[in-house]
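For this depiction, one protein chain was excluded, whereas all remaining protein chains were kept in their positions.
Right after this comes chain A.
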Amino acid sequence: MDKILEVKDLNVIFHIFKADVQAVRGVNFELNKGETLAIVGESGSGKSVTSKAIMGLIPNPPGEITKGSSILFEGKDLVNYTEKQMEKVRGKEISMIFQDPMTALNPTMKIGKQIMEGLVKHQGMSKQDARNRAIELLKLVGIPKPEQRVDEYPHQFSGGMRQRVVIAIALACNPKILIADEPTTALDVTIQAQILDLMRDLQKKTGTAIVLITHDLGVVANMAQRVAVMYGGKVVETGLIDEIFYNPKHPYTWGLLSSMPKLHAKMDKLLAIPGSPPDLADPPKGCPFAARCPYAMKVCTNHMPEYTELSATQKAACWLLDERAPKVAPPETIGVGGNQNG
């Protein structure tokens, strides 16, 4: 498969008063043409910072993408791009959908105009052409009466409708990559399913590769072909969706899967991973998950494990996979079956 995006050893540091927060610490992943890669992890694991880094939207200062990081888009390194060069990538080659549709649209600008801006800028369309295309896009994302609604303002749209508009804006210039940063988190469950269906449909039509950032494994199961699990600013496990769901190897992935509510199992309470994520202003020397890991060994706190290749597509960074480590079976609670999407 053709790699369209390759993130190599990405490090992002935020220089905050008296501390350097290492939000992303050596992240590696790649995205193939037309596929959906899910990046999962809990809050503060570095998912959003990674996506903003790809878009070149890390504010500097205080943010800094450190030397040695590279983000290869079609072989060209975006880290070295100037602001002017990035403007030609954003919205045209790589687009982004944001978490909260209620705040992601400019309240004082008509919907149509917000869609048209990118078209005029990147495709040099005339206002009339851009307007027609905006109506077309609104129809594409399933907004009824687009000819009329194109002239309305965001407050006249519901949350789900606004997210459709946000998607229309992102897809306006047929980008090669769409980064969706928790696109359904702020929506209620029925609308979530609609938005995910829409994204899948649009992907089929346009062939856009999607980086889906989420903490909702149900969404992942529905949308993605591959998964990268992030924890403490690092990718701890990556693999095909079946590998991650049915044969996970990293204890953090086990924890994530266990904490997902099951439809058919009788459960008295929801399982959680005890503890909280590491302080990235002073990250642990070893595995970031060691402090919360029920299987942690001495080596875990002092040395970061290397990746173990488990198949051509799956790898995980965990000392349990070392041949000298004791054999540990994953807990039964990870059991995945049936439809996980709400």
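Observations
Convention: a contact is a pair of C-beta atoms (placed from the backbone, for glycine too) under 8 Å apart; a residue touches a chain by one contact, two chains touch by 3 or more; residues count from 1.
Throughout what follows, contacts and distances are computed from a predicted model.
Selecting from "Protein SCO1/2", "YCII-related domain-containing protein", "Peptide ABC transporter permease" or "histidine kinase", the unshown chain of this assembly corresponds to "Peptide ABC transporter permease" (UniProt protein name). The residue touching the chain not shown here, chosen from A:V21, A:V40, A:V89 or A:M125, is A:V89.
When the whole complex is considered, the residue among A:G75, A:P107, A:P144 or A:P274 that touches the unshown chain is A:P107. For the chain missing from the display, the contacting residue among A:K8, A:K33, A:K121 or A:R200 is A:K121, taking the whole complex into account. Interface residues of chain A facing the missing partner chain: 55, 57, 83-84, 86-92, 95-96, 98, 100, 103-109, 114, 117-118, 121-122, 152-153, 155-156, 166, 169-170, 172.
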